[in-house]
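One structure is given below, represented as structure tokens, and several questions about it will come after.
The complex appears here minus one protein chain, its other protein chains still in place.
Let's look at chain A:
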Amino acid sequence: MNSQHPQLTGAEIIWATLVGEGVDEVFGYPGGAILPAYDALRKFPIHHILVRHEQGAAHMADGYARASGKVGVCIATSGPGATNLVTGIATAMLDSVPIICITGQVGSKVLGSDAFQEVDITGITLPITKHNYLVTRAEDIAPALREAFQIAMSGRPGPVLIDITKDAQQNTATFSFEAAAPAHYRPHPMLQAESSSIQQAIELIQQAKRPIILAGHGIIHSGAEAQVLAFAERQQIPVASTLLGLGAFPTYHALSLGMMGMHGESWVNNAIQQADLLLAFGMRFDDRVTGNLAHYAPNAKKIHIEIDPSEINKNVRADVALIGDLRETLDLLLPLMPKKTDTSWIGEVNAMKGDAAVRDIINLPDNGHLYAAHVINDIWREAHAAGRADQTVIVTDVGQHQMWEAQYYKHDVPRSLITSGGLGTMGFALPAAIGAKVACPEKDVWVIAGDGGFQMTAAELSTIVQEGLAINIAVINNGFLGMVRQWQEAFYEKNYAASPILSPDFVKLAGAHGIDGAHVSERKNVIPTVTKARTSGKPFLINFQVEKEDGVYPMIAPGAALHEMVRRPAADPLLETAEDE
């Protein structure tokens, strides 16, 4: 033992280690088994944000991490506190978001005895964490926490949980941040880009006549936006995005196609179906982007650049797999690629757009109806006009409004869209937005949530007020669990079982929290109200009363191939009054 290192309690070691790792904020909720840690909290320069439900704490840590690229930290007590984190942890796991969850646990002497508020949280979270720890000794806290930070951030990022018994928090140990450093980063033995594969990739790219880049979340995780841009420009390859890849490639760029998949634009999906080469950059061929795998991009060779070897050949067979960090791999590849000038394929792809863009709902003149697409597009236009688009973060919930957001909001910078893609967790938006605002107080943060999902975690309105966070909230109120209603309309003969939903007056609900708000049901009021919210310097809620039975189009039915897209019905009764074309 080194006398120059202090003796600290385990509780103090938790905070001291977090401070050492550069943590300024944590999201949490106290309780018996974590009280020793809370007792020590105020000795350390860490701001604790008290949530209203631990699910919120996990989503906040998640939103914080997605907005900032840093690790988000949440903390909860044992038993119900820990189990309440579960949905948030799974959400982070499926989208590869680095968060650290600290939970209190009953004393080590009574572990396994069904003590009050004991739950086997390391067992419960085994399949939804990248790794987890049960720590029973004060001296093990710092090494476990430091290793947890390394694991959360390295390779394919993900959530790590550390369960710390009450006695480990109460006992003392010598603390040295340096001595607790993780032994060594274990590089994946499969992570070696082989020169023969690089060569094969170059040949495939050179031979390709109709290549497309599939831009995924991995670009943002890897910080490879500039490399992807350079690659696309140099090779004149159009770029299609996954939902979580939005923002990785600027939408205004001539090579930007837009979102692919179930609710992607038809030309994007058609282009993928006609491609002869797909360059998958940090994406995993999720079923929501491939449609029926048997008919997916039948003529295309596939080059898969991916950091997680278990993703290779999982859903789609790769002709060449380059396993490794995307930015490093592209840096390796880029100088070896001769420049291309043939732009005929880009012309073809653009021609595929046809009248789809013109017939789009956004181009319809005001017909007295308020469509969610209009609201979302106007939120973007307002930010853009104010020169704030690059400084705006949109956090969506899950449902129709989420898909409309992806279609009608133009994301030109990374981390400007935060959304639950893999797990599709309703209730995500409000708490994740709190995390994003805490991480980026200088940015404008908008929640775009449905009337259903907003009610799942609306209790966090109170957190916003307690923390004085100027978050803007747009509730897309269609009186339905809209995405469910759309599926019932399309596949269950309009049997709207349990999809109509009653909501409180959201503006009054906001008012009860001391939050200003407004109702908007006419298009002409959208932009002025959005401006008012954005410039108020305080939290603001807008209840957008939109068309009840609107649908997200285009759409691929389950089991259908990517090019078998269903367009907005021509005789859509909603649009009858609109002057089509």
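Definition applied: a contact is a pair of C-beta atoms (placed from the backbone, for glycine too) under 8 Å apart; a residue touches a chain by one contact, two chains touch by 3 or more; residues count from 1.
By definition in this document, contacts and distances are computed from a predicted model.
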Quick one: find the hidden chain's UniProt protein name among "Glucose-1-phosphate adenylyltransferase", "Cytochrome aa3 subunit 2", "acetolactate synthase" or "ABC transporter permease subunit".
"acetolactate synthase"
Which of these touches the unseen chain: A:G123, A:P500, A:G514 or A:P528?
A:G123
Looking at A:I162, A:A271 or A:I323, which makes contact with the chain not pictured?
A:I323
Answer key for A:L8, A:V26, A:I121 or A:L134 versus the chain not shown reads A:L134
Among A:M60, A:L333, A:L370 or A:V484, exactly one should touch the missing chain; which is it?
A:V484
Touch residues of chain A, complete complex, unshown partner
122-123, 126-127, 130-131, 134, 151, 186, 188-194, 197, 287, 291-294, 308-310, 312-318, 320-324, 483-484, 486-487, 558-559
